[in-house]
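Below are the structure tokens for one structure; questions will follow.
Only a single protein chain was left out; the remaining protein chains are all shown in position.
After this line comes chain A, so read on.
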Amino acid sequence: MNKQLIHNIPLNQRDSKKIFVFVVVFFTLLILSLVYLKISFIEMLVGLPSFVMFFFENFFPPSVENLQQYIPAMVETLGYAVISTYISTIIAFIFGILISENTNKIKSLRVITRGFVSILRNIPFIIWGALLVYIFGIGGIVGVLALILVTIGFLSKSYAESIDEISGDKLEALRANGSSYFQILFHGVIPQFVPSWINWTLFAFEINVRASAVLGIVGAGGIGVLIDTNINLFKYGEAITIIAVFVIIILLTEFVTNSIRKRFV
């Protein structure tokens, strides 16, 4: 009797009918997608373990003989990330100012920039890479270009959001003082924006390091070319070495960016 009472206290007061409908729709979608993709449950269950088995059988032991040959490609990959982060930061800052309501009062310009940036952001970067290689031909500069485009898309939106967060009161106070647009920009907006600017830029740099490694797969230079060719030639041991070095680079980058963040933000 006592137990019954305890169980009767509802722990969540949500609309159970709504949740039921949601769950049913969700599971039908799920089963439909399973059927559509022609994946059987067995394949699903076996897929990951069999990959792990294959991974440990073939990719190990890593062969470290050619480690020195990878260094130029590593440096190249990091270089792409640095250059594209720099250029896109500058362009994205201008776009961010154009998108934010705090700094740009012309609505049509805001909408146009926002639309343009959302096109840049929404096409996955590997598609940008493939497209640009298609247009400009193979080469490192195409990779940098692809990275720049995607990073502009990502950073402009983040910058604009950070500028939007700056309270309008302070800018209004500056305006009431009779300061010009650029005075408001340099003394009102930018000083408050710097911490989030550093934060977002470092984040973009991390993404760019990762992305620049992948761009090699579509022929845009960097370490990805080496990973791709080694796997295609069944030299799994060498591929895993490159990947391991790359993982170390990324972890180091994260460590460095985090310590910069702690100092400045």
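Definition applied: a residue touches a chain if its C-beta (ideal position, glycine included) is under 8 Å from a C-beta of that chain, and two chains touch if they have at least 3 such contacts; residues count from 1.
Note that in this section contacts and distances are computed from a predicted model.
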The hidden chain: which UniProt name fits, "Copper resistance protein CopA", "histidine kinase", "Solute-binding protein family 3/N-terminal domain-containing protein" or "ABC transporter permease subunit"?
"ABC transporter permease subunit"
Sort through A:F20, A:F60 or A:F136 and give me the one touching the missing partner chain.
A:F136
Touch with the missing chain holds, among A:V75, A:I112, A:A173 or A:V256, for A:V75
Just checking the interface: what residues of chain A touch the absent partner chain?
11-12, 29-30, 32-34, 36-39, 43-44, 47-48, 50-51, 54-55, 58-59, 75-76, 78-80, 82-83, 86, 118-119, 122-127, 130-131, 134-137, 139-142, 144, 187, 210-211, 213-214, 217-218, 224, 227-228, 231, 234, 236, 239, 243, 246-247, 250-251, 254
